[in-house]
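Here it is, the structure in full.
Omission of a single protein chain aside, the complex is shown with its protein chains in their original locations.
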Amino acid sequence: MAKTSGLGVRIYANGYDLNTDVNALSGIGSTQTLLDVTPLSKSATERIIGLKDSTLSVNGYFDNATGMAHDAFESIAGDSEVIMTMGTSRGDAACGMVADQSSYNIDRSQGSAIATTVEFSTSDGNGLNWGVVLTDGPEQTDSSAASSASVDNAASSSNGARAVISVESIASGSAVIKIQESTNDSAWSDMMTFSTVSGRTSEATSMEGTCARYLRVQTSGTFTDLVFVVQIARL
Amino acid sequence: MTRRRSDNGQFVDVGKYRAIVGISVDDENFEAGKNFDFPASVKESTIKDLLKRGRIAEVDEDGDLDGEN
Partner (left out) sequence: MAKQSGLGDYLAVDDSGGSARDISNDVTNATFNNGTSLQEITGIDKSAVERLQLLGDGTVSINGVFNSASNLSHDVFKTQSGTRTVTYAVGGNTGSNPKLEMEMLVSAYNLDRAADGSLTWSAELSLQSGTVPTWGTV
């Protein structure tokens, strides 16, 4: 992959696909406070790392249709799970965070569509974490229980992981979404399991320790047409 | 699947391994907490690796883990 445009960027929040109502995103990422610890013996500033933070701004258009942006933003109370992908293919760079929505502002200017600005600030102490998207599309539809293709990290990692799912809909039944790991891309073991889903939802979860080189999503249960996105960050 | 003949004459599937977490291989899924055998296609090195990482454990001839029953 080379330098890319933002044409493949997608955002999902609280189970809502916002991509037909959002036209710009800024602050996709994080800052960290740097603390001044300069001792007498130094002639220039010495620093250490302090707290991380993230504030995302989402700009878009007002949309009052069922399941669209207004439904998403006016209903949010408490933590939102937010996934942003930098491309639409499985394995593309993606970040995830649990955030609180701090504002939903409407701008009714003369001669333009009603514009909205929403701000999310990370809220659970885990910050925004960069990784990859494990579903393809990136929003994927599993018509029934399925194992997805894997994403190869080229090596295992040892500091645990944090994963976020955003579920848009499920036509019938209920499903369990799991992330599985493998050292050889053929024998898989369950690594992270999300709560059973039976409708629009989102969830974030963490694990500690080693994640094997290959990761994939597996859905199980009796259901039809699960529409969902899964993001994982190796820490 | 490894089987043993129980006291009442029934043959019971025991399996050589216990899935500590869910295991999937060759489109077969083995539920966590249950005993199972790997398909013949699975290499010895793969099984050793899953044992080493604690994803599966060996069970005895009664299908029990060390210290169970």
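The chains carry the letters A and B, assigned in the order they are written, with residues numbered from 1 in each.
Everything that follows uses one rule, which is that contacts are C-beta pairs under 8 Å (C-beta built on N, C-alpha and C of every residue); 3 or more make two chains touch, one makes a residue touch a chain.
Everything numeric here is computed off the predicted structure, so don't read it as measured data.
*Asks:* Touched by the hidden chain, which of the shown chains?
*Replies:* Taking every chain of the complex into account, the missing one touches A.
*Asks:* For the chain left off this view, which of A:63, A:92 or A:139 is in contact with it?
*Replies:* Looking across A:63, A:92 or A:139, the contact with the absent chain belongs to A:92.
*Asks:* Suppose we count only contacts with the excluded chain; which residues of chain A make the list?
*Replies:* So the residues of chain A touching the missing chain come out as 1-7, 9, 23-34, 38-39, 41-49, 52, 59, 86-87, 92-93, 130.
Everything below uses one rule, namely that only the chains that are shown with their structure count from here on.
*Asks:* Nearest whole angstrom, what separates the Cα centre of chain A from the Cα centre of chain B?
*Replies:* Whole-Å distance between the two chain centres: 36.
*Asks:* Which of the residues in chain B come into contact with chain A in the complex?
*Replies:* 21-27, 29, 32, 42, 46, 49-50, 53, 55-56
*Asks:* Okay, in this complex, where on chain A does chain B touch?
*Replies:* Contacts found on chain A: 147, 178, 180, 183-184, 186-191, 193, 210, 212, 218, 220.
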